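Pasting a structure here, questions to come.
As you look at this complex, bear in mind that one protein chain is not there, while each of the others sits in place.
Labels for the chains are A and B, by order of writing; each one numbers its residues from 1.
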């Protein structure tokens, strides 16, 4: 069973003038949106930081789902690995924030290597189930290792030092937010280069038709594994950012629920574009935030209605809808 | 302490009794899982819809049955039938309005839609019925313990095992031996050719969906002793259902049956021998099975 259908044909070749211009505009727009968020909602920076951390997770998920066609409901393993690695390092005296981010990224990449190795064995539904089993095992392991992780009570007591020795992580969360925003933009640019590189195109090719790629003489599994590791790197950054800004790491950061949420956000935004990951995260988190503030008791129904409405109105995800609005002529025969 | 390979007769007897006892528990639990999951296996394997809202329908049935038995004083068996009928009645308009749009869609889109439906059902149930547990009182005949000689077992567990066997045989007969089963399999294999041959594929889909939902409803009610009915039911057990169906191979009745029995046995034995690592056993078994059978135990290559 093909879980990620081949609905997004490779639209344009990379590095054409139009595409590059579009990406520059896109990156500037993300940065501008982020800066605007800083000034427009100075009182909600903790929420926005959490949004950025989850956007990193969704981006990371897009790499494997959207570009490699690997369906996973266990991506929080990579996020949680980053969060716990940064958290444990911090509790043990390593308090420099950028180092913690790096530790998180490496731990995430390591987890990506492990997870990719196991998951690439299977296909379709079985692969999805493997991912669920792996995330449950990691979750259980984190619960068991409470001496290191704090178990279900959470790993508390992270006191992160000031960024560059100057900027404190304080109540208002300005430092955390700006750090997150810079990380997001840098990661986004990096990923745009990666997915447009020959390696990125190869992965897309594998997603479309693995047999043909193999016949062309390219290796399938090693390339997918490489993408998995990159994905883990990105998710690990997200996890470390969450750990630094929250100063507590909970078991939720390595749970099936988080994985499923990330997938919902990604599909909501649209897979295989990187933009979709960010758009989906903003819409899902934003919507959840408003409706749960309006009615903390029964907001879940509204989120359900949103998901159903999106499937009916924009089966390609919201960013697909934007694409159609952007160029009504359509691109690459999108129906 | 548990006895390990004793030589004395008495000791061997106790350990044999323990083994039997665990086996019966495992069988009951596995069968309960099977009844709830088989409908999902049908939707996923035959209709190619990843219906994550499966548990939501089982839950709806549980609420109907609970209401019928507790508040209306209706008998257990009638309540089961009522719950099935009610759930199917609710599911048919949903099939028309929502599910029909996602037949043939990418599975991730189906996931999005069905999670949305699940959220809605949870929210609405919570609103109307409140967040407390709802029980479905058993009739006296099913709530007594039955003495099996070496231990007593709740009659309800034997009932669940029997139900599981009946469902498995009935479905197998229905799909393999009846005219509708032939149409269903034809539609699954190639909808457009089936249509050309005069099979009303829309109707086939609607009926199959109704059957799957009826099975979910049946499972939700008779399995409620294992998985109690509360609003979060639909999400709480979603993973278990999905895992069991996929391990068995979506669409395969014997596959689902074996998967339920094997995973039920692993779960039960693991929880007896080393409860601290109960989840490890279960998911390690899942990984091992999928590693050896990448398409599920009896999944068809596609």
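Some points to look at:
To be clear about the criterion, a residue touches a chain if its C-beta (ideal position, glycine included) is under 8 Å from a C-beta of that chain, and two chains touch if they have at least 3 such contacts.
Following the convention adopted for this analysis, contacts and distances are computed from a predicted model.
Matching "Sulfur-oxidizing protein SoxY", "OmpA-OmpF porin, OOP family", "ABC transporter substrate-binding protein" or "Ion-translocating oxidoreductase complex subunit C" against the UniProt entry of the left-out chain gives the name "ABC transporter substrate-binding protein".
Touch with the chain that is not drawn comes from one residue among A:20, A:98 or A:156, which is A:156. Across A:40, A:98, A:186 or A:309, the single residue that touches the chain missing here is A:40. Although one chain is not drawn, the whole complex shows that of A:131, A:246 or A:259 it is A:246 that touches it.
Summarising the interface, chain A meets the missing chain with residues 25, 29, 33, 36-37, 40-47, 49-50, 53, 140, 143-144, 146, 150-154, 156-157, 170-173, 242, 245-253, 257, 279, 282-283, 286-287, 289-290, 292-293, 296-300, 319, 322, 325-326.
Looking at chain B, the residues touching the absent chain are 1-2, 18, 21-22, 25, 28-29, 123, 126, 130-135, 137, 145, 151-154, 156-157, 225-228, 230-233, 235-237, 240, 267-269, 271-272, 275-276, 278-279.
Assume only the chains that are shown with their structure count from here on.
Taking each chain's centre as the mean of its C-alpha atoms, chain A lies 33 Å from chain B. Taken together, the chain B residues at the contact with chain A in this complex read 44, 48, 98, 101-102, 105-109, 111-113, 115-124, 126-127, 239, 242-243, 246-247, 250, 276, 279-280, 283-284, 286-287, 290-291, 293-296, 299, 302.
Those residues of chain A whose C-beta lies close enough to touch chain B in the complex are 1-5, 7, 65, 71, 118, 121-126, 128-130, 132-134, 136-137, 140, 144, 256, 260, 263-264, 267-268, 271, 297-308, 310-312, 315.
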